[in-house]
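Notes for the one structure printed next.
Complex shown without one protein chain; remaining protein chains in place.
Right, chain A next:
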Amino acid sequence: MTAATPARTLPPLGGFSPTVVGLELRRMLRNRRTVIFMFVMPAVLLLLFANNAKYRSTSVGGGNITGYVMVSMAVYGAMLATTSGGAMVSVERAAGWSRQLRLTPLRPAAYIAVKLVLAMTTGLVSVIVAFAVGGAIGAQLPLHAWIECGLLAWVCALVFAAFGLFMGYLLPSENVMQILGPVLGVLSFAGGLFVPVDQLGHVFATIARFTPVYGVGEIARYPLVHDGSLWLGVLNVVAWTSVFATGAVWRFRRDTARV
């Protein structure tokens, strides 16, 4: 056997490859519940909230309220998608798949990279779906805001990829998204994605500014409204990203340590 065995080498990039991302993406999209959660729900909410003449005719910044709600829903969708992507690790740990992967050359960092690429890919699709639906029901934004709001909603959703990873390592549950779904709903509400926080009363509005969704919403809508405290939003996103990333790294180290 030894004679016929090819030279043994390690795969490039620690095992990260487009083939792996492709297979993982296919598997993720196979889960109907995940697809509905990531792509359909934000679109349905957008239709429910913003598909009316009053919103279409009321202007905000350079666009209309339908456009404003659309950006919020894009943030919401991207958040659901990236959280789901990160939280996949919990299912894989529960199934013993993570342990199986340790019998391959896959580097832990490459595994995380696959999950992040996956989360960001589905996050992007979610933003595009929200924008397509928004465009169909008469959302209006200045051209630069379509692009900037979309990109910002997408990029800032990275904080939730870290959140998903952290929770995925923290909660060894088979159905981690059933726990995280309601949590994200509450956070989105507090973060002003469904109702502007100013309408919730002074005390609540003050608290809301410190919750993790608030910053992403503020930043993503900024190109449209040019209003609100951008630096506070940035501070919020940076702080929460560090918290979740630190948590994820901490749990990840514990998980992959050879005991």
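Simple rule for what comes next: a contact is a pair of C-beta atoms (placed from the backbone, for glycine too) under 8 Å apart; a residue touches a chain by one contact, two chains touch by 3 or more; residues count from 1.
Basically, contacts and distances are computed from a predicted model.
Peer 1: UniProt protein name for the omitted subunit, picking from "Gfo/Idh/MocA family oxidoreductase", "ABC transporter ATP-binding protein", "Hydrogenase 4 subunit B" or "L-serine deaminase"?
Peer 2: Choosing among "Gfo/Idh/MocA family oxidoreductase", "ABC transporter ATP-binding protein", "Hydrogenase 4 subunit B" or "L-serine deaminase", the correct UniProt name is "ABC transporter ATP-binding protein".
Peer 1: With respect to the chain omitted from the figure, which of A:Lys54, A:Arg99 or A:His226 is a touching residue?
Peer 2: A:Arg99
Peer 1: Kindly note down the residues of chain A that lie in touch with the hidden chain.
Peer 2: 1-2, 5-6, 8-12, 15, 17, 19-20, 23, 26-27, 30-31, 91-92, 95-97, 99-106, 258-259
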